[in-house]
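In what follows, a structure is listed as structure tokens, so that the remarks can point back to it.
What you see is the complex with one protein chain gone and the rest in place.
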Amino acid sequence: MVQQDEQYTGVDGRLLQAVVENMKLPLLQVARQAELARMSGSTDTNFSSIELTADTALRLLDNYLLSTRLASRRGSLEFEPVSVSAVLTDIAHQLSKLADQQQCELQVNISGRYEPVIAHRAGLEAALMSLGYVFIEARSAQPVTSGKRIIRLGAHRGRSGIVAGIFTDSDSISNDMYKRAHSLYGHTRQSLPGLVAGSGAGVFVADSLLETMSTRLRVAHHQKFSGLAATLNPSKQLSLV
Amino acid sequence: MAHILLVEPDISLGKLYTSSLELSGYSVSHCRTAQDAITSADENIPDLVLLEIEIAIHNGIEFLYEFRSYPEWQDIPLLIVSHVVPSRGALNPKSWGLLKISGYHYKPITKLQDLLSSVERALSSDGVKAL
Partner (left out) sequence: MNQIVTKGIVLSRTEFGEADRIITVLTIDHGKIRLIAKGVRRIKSKSAGGIELFSVSDITYIPGRGEIGTLISARLVNHYSSIVHDIDRTMYGYEVLKNINKVTEDLAGEEYFNLLNTALAAINDSSIRLEAIRLWFGLRLLNTTGHSPNLHTDRSGENLVTGVKYDFNSEDMTFAVSGNYSSDHIKLLRLAISLNTPKALSSVKDIDLVLPDCLFLVQSMVAQHIRI
């Protein structure tokens, strides 16, 4: 069963998608030009920076478009058993360069061994990636704690499923802040002013993606770190031996 | 020196891909339309084709079928390098074997280095190497 989500299929939604699709090309040109300069032997470190920033922006746009595609197909998405630890490890690998550039330390912490969760794999990866971008940006602007700025990709078993998300070693986000952000985004330049300087779009992209899997982001805690996470349903058919 | 036919409608991206391929020792013909690509292949048979699917006038799928309809071009390795998401119906990986597509690169997440590695693999499995 397919439901048409009005915000993506209305005239404004489609216009936004078309504009976003168009914006990918110039970002791609910038990223690849910077990469070519690096490959050609340029020692200017700015090229690495530009390449990384442009690639990050490109991924965010792509993740937004994925969220719109998945939303328009809700009810007929291909769910499969997904290993949360494998996804978090893969995301950490993909975020590592950005974290280094932003002088943050990236960690993966899975409390225990879990059965796979039922999810749309690409959607889950895109959601955690988008969330990761925001938290790295946010944490890098905050003071160090005990000499570090730590971003932790973590998972633990919650009351109603596996809780997976991104956490930091600073008290960055509260329930009130997050709730207010949802009413502010789209209406103000800074939806999460206590967390990040920019719009924090990655949080809302992540939330949209997770919503297609019938879950949402919420403020959560993982071993004294706080952040945003989603609860995912474990697969009843498969268990890790 | 292996010769590559690059079918890429965007001038800037075309120049970028061409420069990176030439840096790696390949010669490149860059075409922006399907018809130009057919003409170019006719004049100078490529060792490998890099193809964007989203082209104006005649799209990359048309080019693919036309290209593969000629016996002497049927076994030339072909990599798709495209803005189009690979899993969407039209470009389901199940179709790849039929059209002899050696690989698919989704542009937003494909670095030049990844592309070069893929080109080298496709050419060396075909027995042709870059100098």
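Note that the chains take the letters A and B in the order they are written out, and that residue 1 is the start of every chain.
Operating definition for what follows: a contact is a pair of C-beta atoms (placed from the backbone, for glycine too) under 8 Å apart; a residue touches a chain by one contact, two chains touch by 3 or more.
Small disclaimer: the values here were computed from a predicted structure and weren't measured.
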So one chain is hidden, and I want to know which residue out of B:Ser27, B:Asn59 or B:Thr110 touches that hidden chain in the complete assembly. B:Asn59
Extract the touching residues of chain B with respect to the undisplayed chain. 34-35, 38-39, 42, 53-54, 58-62, 65-66, 69-71, 84, 88-91, 95
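Definition applied: only the chains that are shown with their structure count from here on.
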Rounded to the nearest Å, the gap between Cα centres of chain A and chain B is 32
Chain B contacts chain A in the complex at 10, 12-13, 16-17, 19-20, 23, 83, 85, 107-109, 111-113
Once bound in the complex, which stretches of chain A touch chain B? 21, 24-25, 28-29, 32-33, 35-36, 39-40, 55, 58-59, 61-62, 69
